[in-house]
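Only one protein chain is missing; all other protein chains are in place.
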Amino acid sequence: MKKDDKRQYALILCDGPACLRKKSKNLEEVIKQELDKRGMADRVRLTLSGCLGMCDKGPILIVNPGYVIYGGVTEHDIPAIVEQHLINGEPIARLEINEDHLFNRFFRVFGDVGFFGKQMRITLRNCGIIDPEKIDDYLSVRGYEALAKVLTDISPEDVVKEIKKSGLRGRGGAGYPTGIKWELTRKSEGSPKYVICNADEGDPGAFMDRSAIEGDPHTVIEGMIIGGYATGADKGFVYIRAEYPLAIKRLEKALGEAKTHGFLGKNIMGSDFSFDIEIKLGAGAFVCGEETALIHSIEGSRGMPRPRPPFPSVSGLFGKPTLINNVETWANIPVIILDGADWFSSIGTETSKGTKVFAVAGKVKNTGLVEVPMGTTLREIIYDIAGGIADDKKFKAVQTGGPSGGCLPEEYLDTKIDYESLSKAGSIMGSGGMIVIDEDSCMVNISKFFLEFTENESCGKCTPCREGTKRMLEILTRITDGKGEEGDIEKLERLGNMIKKASLCGLGQSAPNPVLSTIKNFREEYEEHIKEKKCRASACIALLSYTITDKCIGCMACRRACPVNAISGEPKVKHVVDKTRCVKCGLCFNICKFDAIDRR
Amino acid sequence: MEQTLDNKQAELKTFIDGFRDKEHFESYLIAVLHKAQEIHGYLKKDVMDDIAREMNIPTSHIWGVATFYHYFNLKPIGKYKISICLGTACYVKGAERILNAVKKELGIEMGDTTPDELFTLQITRCLGACGLAPVAMINDKIHGELTAEKMVDILRKYRKAAMAEAAEKAKEQQ
Amino acid sequence: METIAEKKMINVTVNNKPYKVGGNQTIMQALDEVGFRIPRLCYHPKLSIEGACRVCIVEVEGMRNYVASCAFPILEGMKIRTDSNDVRRARRDIVELILDNHPEDCHVCERDGNCELQRLAYSMGIRKRHFVGEKKHYEKDLSSPSVIRDPNKCILCGRCVRMCAEIQKVSALRYAHRGFHTVVMPAYNMPFSESVCTACGQCISVCPTASFVEKGNCMELFDKLTNPDIIKIVQIAPSVRASIGEAFNLDPGRAMEGEMAATLRKLGFDYVFDTQFSADLTIMEEASEFLDRLQGKGKLPMITSCSSAWMKCMEQFYPDLIDNVSTCKSPMSMMGSLIKTHFAAKNNMDPKKIFTVAVMCCTAKKYEAQRPELQVDEMNPTDMVITTREIAWMIKCAGIDFLRIKPEKFDTPLGVSSGAGVIFGVTGGVMEAALRTAYELYTGETLMDIEMNDLRGFKGIKEGKVVMDGKEIRIAVAHGLGNANEVLEVVRKEPDRYHFVEIMGCPGGCIGGGGQPYANSNSEPLNEACLKKRAEALYGLDRTRTIRRSHENPDVQRIYKEFLGRPLSALSHKILHTHYKAKEPRGIISKETKVR
Partner (left out) sequence: MATPLETIKKKRAEAICRIISKGYLSTKRVYVGMATCEVAAGSKEVMEVFDNAIKNGLGDVYLSQKGCAGRCNLEPTVEVVEENKIPVKYGKINAERAREIIERHLKRGEVIEEWVIR
């Protein structure tokens, strides 16, 4: 390469805790200085990334294009890297490490984008990289190699051991250790056994599973086949929402191609293991995300949960031992097999290993799908990845776990994401919905929204959920309608705590969470609604009051518009709203051209 | 071409027959209901009666299943099915206003169909297009970044298109 | 069945006190064993576990949430609390939530205070209401002549749904819709009368409230009783006398035969006859029909036809077996037919002025009474059917001191019965009675050993053999339509397996009928001990009769001599027999689908 080559470079410097400990922090400065010195600053973009999962070889610096990974980089290596690699185009062999984890492919393309910097893509490693409708694309990124590996030389027992060792926990919400689930199903007597992929993603605002299946369906399929092999099942079902036609189409196509290639069907890849997968469609019932309800739905019944035990691993689909994991959990399996349980368990926190996908939505600058190592803080996700609050508003709360989760205020922003710490903070990991709420949203209204959802989705089987959520919703509605009564908060707490502990299934047991957590963290907002009939976010329409300010020029527009004649005033004289007549329809507010209507 | 009723019945029967050799034949009820709805537009009593006979499932069970899942329509639906997304992302971004605008424009409530059988109004929980919030789906097309005004415009376009189509048809028949 | 002694004993603590209980059972069963009685609602020992009402929750140490004791297995070392303030309050709140969505008309409710919900509400200490809000509001379904369905009183315990599907295998009822809008209803929310409902009334039996009640005819009957222009004739079924005492707080098992005769007379009936008389007549016809079939005149096995719920079930679910079913009308309809023909003629009465009432243990008999195919000379044999519960109420309403009434005899000629007629009311009884007569008709010898223990008791399906003149007669007895289904599937597959099959629509036979008194506070619906005592009452009456075989009933003999000629005569066929035909909607019994 010649010196006048103006090619651009992207450097990715690992900012993970392990690399930080090895004092790579000042590397950032050193690199910048060196680039400045060599007049390269405009041709090189330096991005800090979250843990790249190569901690034992850190500090890590990656040079793109070419995706050359340098390990054990010290500040003394920087001038050489800039000189030899960036200017002369010759990678430095002595620093290069040969570690190619599956997730790295994503970073080859996206590693220099700030949004992806702090992310680590394990389950979504191929999403946005490959053509999901071509098995060739999947094969080219070591697809089905994990399956081949277990079929060649790992016994089912050892696969289970490996999954246990990885520390992987269910990504659908509760975080039950996946390996133990596998082991229980493996050890259960009964035949046939079944494997189920729970793709009934129903949290409002969560679309991780859809994205994963639409972007990389084969990963899920491969995970399921390995699960079948490990537990001794020969049949799998993907239970997926009917509302996801494209995901269904891609999954169907992927299943067809996998069959053609002999990854599904009789004697997979010449082994004596046979396995098949069928798709079963949901039909619009959130509760079918609960495993016993899901089983009933596959069986062709109403998706109503039943008491456990017996657990599905003992008596599940058609009364047989059944292994149920959700999409994200399944997508982790091939990675654990190929990159090893040891590597996998090196990512994350003490109790929660690996990564978690979140659908970040709400009032942030960059909404989107985010996969981060466990242990990343809420603040990092909201501010570093999602770019902070949109429109320069003030952060108010972050809601995780959807209708089963809770709302966390600012003081919890430095909570490290894992199952335990989120639940300690009063929320849950859930399946990965993350809604950021700013000062324009009313917490009572938000909790009403979630409760409306669960009340509507309650299957109606058990009393606490069926009747209790209805009563809670009635109370919340009257609070937001300005008819709240003294004692309503206590009633909500009393019902909420009872429903939590007495309901039959997870849906009911978690239904009061949004209400209880907002009462805990934003009690003053509830009190304002009830005692002062005031909504500080101006979101509860019935609590708003309209006044006309001095900006009014007396144009009569609002007076004419008011449907109940609550506005009076002579032309060219400031008008007045009769609050006793006002029905708070907001027409005057919308029609005023002079910004003279004050609504609060 | 409009399918005749006999053809429709035959199509459903063929679909059901495809499951007959499967283990747990009855467990395919929901798939069959999906298909029946696809063929007939909604689940009518005599179709469910047929399914009951073909699959040997009590009608009360089929009714229980059909009423449990919100995806199934028990009444005829309009030419255009409007699903307003009330997922969290859309809600936070004002989906309720869109919903109210549609209700007002069409003069119908949730779950209803306009008297001209053009529009059916439903809500859905997250279409997975949160980046475009608030969104609504009309038949299979997703409309994003909606405002109340934009939504009303869209509805009027659909109505205009349908009327033009009807006029065209009337012309042809003449 | 495993007995307690066979269970491995385990150690648990309940409210901090140690207990030894049998393992391999639920927490609720274990607690029952050592003298606790956790409140319960959706649980019923004969039905599958639902775990839905959450009234039976307890605390178990180490578990985050409350545990439904009906559904959770008891485990070694478990530390259970039934009495903490938290769990007590949670239970109370759950019951209040149910109550909050229930009409508040207890003082005018059909259950007359004998309501499980009301008892629960009281015992939970609900004196004030905290969460009152919107209540559900649905139309009552009055379409069926037998059963009224009132969804407003339904608390969604699902016992009726499971009863209808699991014990009866009829599946007329299911949950529909969901959440707060869940309703128990027939398919398509069709009127009950247009559903596959067999009118057996077992939904009423298991309902903890008054969501299901019989279609009452009491007020209409009071009207008739005061009408001097009509002749009021009543008959009373065997099983009513075995259970009516319970409606007056007597322990089960008191047979009140003469008391009933006296009471009915006091109520204003002109003639009080006994269905047991026509039961004897049924035996004469049915035994003869059986012997005919045995000799090649008709299809075997022959299946009994006295149970009205079974007959409706047969027409909708088993039309292929119509020819196997005996053409005999039920004893109730035979009685009505005789009253309006022979009895009227003999006493110079205008049959059109006769009003026949049947007091039955049964709601399906209300349906039977309307059947056009039972008519004689275009008259319904039975003009009105009232249940045990209804007559009990009428007795109270009319101010009759039932418990101190002096027994009287039934009127003749339709009031004398043999012991065989008595045991019609209990499962196996019709078969036993028929065999007592058939044996003698076939062999010419009197059957001495007439108490057939093989056919007694509450096993779902009972099989037996009788040898008549060297010919082996194989018989089967099933009670409850679910058990019947099993036998009938056998009949379909192996038509030669049985010669004679008895089917009763209700568990236990008529003594467990859908019109019988509600269980009292110390028992539960269809409690087997209670059924046993009712059966014992009937077997006791049989034992004390001097005449125990139908053909020995002198009044039966007389009626053949004076009127009918002989069994299966042309007149018999006209008056006492009928034919059934297939009915829509057709019933479907699924092999796999469970109640969900």
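Order of writing sets the labels: A, B and C. Residues in every chain begin at 1.
We take it that a contact is a pair of C-beta atoms (placed from the backbone, for glycine too) under 8 Å apart; a residue touches a chain by one contact, two chains touch by 3 or more.
It should be emphasised that the depicted structure is a prediction, and the values quoted were computed from it without experimental measurement.
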For the chain that does not appear here, which of the shown chains does it touch in the whole complex?
A, B
Just name the one of B:29, B:65, B:101 or B:127 that touches the chain not displayed here.
B:127
Which residue from A:34, A:77 or A:214 sits in contact with the chain not drawn here?
A:214
Taking the entire complex into account, which one of A:8, A:88 or A:590 touches the absent chain?
A:8
Answer key for A:35, A:147, A:238 or A:381 versus the chain not shown reads A:147
Quickly run down the residues of chain B that touch the omitted chain.
127-132, 135, 142, 144
I need the residue numbers on chain A that touch the omitted chain, in ascending order.
7-10, 45, 64-66, 106, 108-110, 112-116, 124, 126-137, 139-140, 142-145, 147-149, 151-153, 207, 210-211, 214-216, 244, 246-247, 261, 268-271, 361, 365-371
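One rule holds for everything that comes next: only the chains that are shown with their structure count from here on.
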Determine which of the two chain pairs, A-B or B-C, is joined by the larger number of C-beta pairs in contact.
A-B
Centroid distance [mean C-alpha coordinates] between chain C and chain A, Å
56
If you average the Cα atoms of chain A and of chain B to get two centres, how far apart are those centres in Å?
29
So what's the Cα centroid distance for chain B and chain C, whole Å?
45
Using the touch rule from the top of the page, what residues of chain B touch 2 or more other chains?
24, 26-27, 57, 61, 64, 68
On chain A, where are the residues touching two or more other chains?
285, 299-302, 304, 459
Residues of chain B defined as touching chain C within the complex
24, 26-27, 45, 48-49, 52-53, 56-64, 67-68
What residues on chain A touch chain C, complex-wise?
285, 296, 299-302, 304, 306-307, 309, 455-464, 466-468, 470-471, 474, 491, 494-495, 498, 500-504, 509
Under the stated contact criterion, what part of chain B meets chain A in this complex?
23-24, 26-31, 33-34, 57, 61, 64-65, 68-72, 86-92, 124-131, 133, 140
